[in-house]
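A selection of the complex's chains, in situ.
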């Protein structure tokens, strides 16, 4: 069988989609991700303690104009639709963002990342959520901020920041009194808060699956367990690097973070720590489900075997007795004995009851 | 089968309780936890080496009055019922406690935490115990202390600190001679001491389950093992961060901890280290129970199979012999031979004995 | 089945021995451990290069007298029976030992511990050995030493230090020429040397169990594997913290350790490292035994199934043939054919041989 290993290796069913080796030019901004036809939009919210001004669907010139002339405001520039790399590059050019940062913004497969430059900070992380079909969606999300403005780069329109917009609009909490670093914190906090929802959905899925396995292994399937495993691995991949980066934020000495914001960053680190602990607990539980599934199968097998054994053990001996008196020997004294037939029935009954008693005592019913 | 993966993913049985994405305002004090109708109570014990004075059910003004004017006492302010966020916020306001601290106190899902501010220290940890139904209960517990007073925040009335109250009342041990840092230590020590009880209950549960699995796999169930796993994971989640924090306490250079208290903190660290080691040992043992369960099932299956095999192997050949002499061939010499019937019985007996001997030698009985 | 989880949780068989939450006063010396009726004894060996003097069964006054006046000797004070907390406290008082140290000495569940005070050092570790019944025994052992004396605290009389007494008595090796730090090292070394014996017994037990599982899974049982696992976990719990502490000893800069003793401490660390490596190897092997046990069971099941399959496959078809010619159709041409009976026998024989050949080729015999 061993000589066939190499052939087995590539069964006909598997046609590898071999890609040509393509070497990307570093710093060249390329959109990596699902294609989309949404139009790219730039919305700016300019606010200070007194006023909030909304600039929807800004042109690049308008953005440049805002950040260079309206210094009395803080500007939250929301760039929605990173697939338009042309616009992205132009914006980066105008605001002097490093090409590698722009590359990381356009690459939606990019892992979470923190880059602290002299006069601005870049932070990329993943928004994750379950869509209505219960599938896990990962969206790439980048933030660039300096003293006077903050740019958030999103793949698509999202409701996740609505509450922050409300807080700015209604002057709830400290957000209007604080600098861009506080908004920076608030945005990340919104994303991390959302991680809780994801872990709760995973919790529900796990418990639902666990219940079904316990009830009857055939209600569940290994593919479900495997899917849940993949989902948890995928969430871990998004959240764990973020944890490290928020830790870095917390201990960073970059002057863009105000001392008063540091306490909030510490709090944020605490939140994401709690999320990662939850994920790891579900990891342990889901990894244990396969064992549960196996023992559930084993249990069922035991049931099946018992039915077979009981039926066979009772009827095979009886059939044997019937067979004996079906023999055609000329001389079989019992055959002529009148009550013999009923005696045989009696013997059979006794045997059956004895076996049933034996199985009862073994707790096989 | 693979195309059905996506559908399988959300069986009808699973209705996800999708929550709207809600972004909490940082520093906004919100009670997170089970609803309760108990009334919030503040009790203060003021003590020094000479005197102990009890102020039950204080108003906030009374508390402020005590801590600002009765400087000759140390005050232990016991705030019971953190669900009253209004009162909590007011108290925090009066005593100038950071809003994030108050948020962590009101959030009973908050993981253990240590925050050392310039003039006070905040410590949050979990009281865990098994209730009378044997279920694991986790209560959130927070302490804030400075040079002259200590505030303990509890979810509900608890007997865990009674012995400390007795020690203060009766002047047992060093507690009346020492500062608030010693009381701080004593409170945490009481909580950690209680962890021992929890690990002992887990030990009992584990051994009970182990015994039942060894006796008969059907006395136990995988769901019990899974529950115990979850319980241990839950305990770990409460205790392990506390270990880290007590380690930090021990090496902290904050001036609120007196040098003489440091030895006690080292001792405390030692205690929690021992608790965590115990938990990890039970973790290893419980994780091994599923294997025991599986092998117990396998053993039972072996038993069932042996009964089936023995019954079948003995009676199927006998039935065959009976069948042979039940054939209706006109010319079958044995049929006419008179003792043939008895010879056949003899042959059957010999066969049966031979098979029994064979199974005996294989140790199948 | 799931709704019964909560009930299952506490089967009637499990009566939790709920203890009242008892908060121990820190620094209060309480004996924790098995009760014993042995009397507490203090033996002192005073020695220097020239002389050895034995003071058996000393009173506390005598001890104080020795350590304060006979400065030309080093005193090894052997306190046997830590359950007498009164005497322990008095001794501690006389020699000014910190109450927390005394608490750790009286608590025989205390994990290994090293505390370096300004003028004395406290070290606690576990003596472990297998008793004659093969059960693992853990005894708590504490040492306190300063420049002029060393106090060893034992639970009960022990033969483990006899060789050290001999070396002192007979002036073998360096022990009489060196200070108390060397004796301190020698005592720990004796305990660690004994760990080798423990790991060797575990090795024997493991190999014995492995052999029996390989021979026949029914000679062994999962409970034995589980017991061995627990034993190894218990040994690890005693030895691993000790390893850390000896490492600390080795790199400690406390002035009580003479430079020349440092080489011996390094050697000691090496020994305990080797012990821990051995324990971890047996850990790996024992954890693998459950798999061996399972595959051994599976193998047996295969055997059973083969017997059943062979018997059934041979005799069921034969019985069918016999059944055919037992039918009572009026017109069955074969029945009248004279040699038919023998032909049928022949056919049966050929079928049987063919099946036997088939099973042989499948290597089922």
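We call the chains A, B and C, going by the order they appear; numbering starts again at 1 in every chain.
Going forward, contacts are C-beta pairs under 8 Å (C-beta built on N, C-alpha and C of every residue); 3 or more make two chains touch, one makes a residue touch a chain.
A quick note: this is a predicted structure, and the numbers were derived from the prediction, not measured.
Participant: Tell me, please, the full copy count of this complex, given that what is shown in place amounts to 3 chains.
Facilitator: 5
The definition used in the following text is that only the chains that are shown with their structure count from here on.
Participant: What rotation angle superposes the Cα atoms of chain A onto chain C, in degrees to the nearest 5?
Facilitator: 145
Participant: Using Cα averages as centroids, what's the distance between chain A and chain C in whole Å?
Facilitator: Result: the chain centres lie 42 Å from each other.
Participant: Specify, in ascending order, the residues of chain A that touch 2 or more different other chains.
Facilitator: Correct list: 214, 326.
Participant: Provide the residue numbers of chain B that touch chain A in the complex, in ascending order.
Facilitator: 1-2, 5-6, 8-11, 13-14, 16-19, 21-28, 98, 100, 103-104, 109-111, 113, 115, 216, 218, 221-223, 226, 229-230, 233-234, 237, 290, 293-294, 297-298, 300-301, 303-305, 307-308, 311-312, 315-316, 318-319, 322-323, 325-328, 332, 334-336, 338-341, 344
Participant: Which of the residues in chain B come into contact with chain C in the complex?
Facilitator: Going by the criterion above, the answer is residues 129-130, 133-135, 159-164, 167, 172-174, 185-186, 189-190, 193-194, 197, 200-201, 204-205, 208, 210, 212, 214, 221, 223-224, 227, 263-264, 266-267, 270, 273-274, 277, 281, 284-285, 288, 291-292, 294-296, 298-299, 301-302, 305-306, 308-309, 312-313, 316-317, 319-320, 323-324, 326-332, 362-364.
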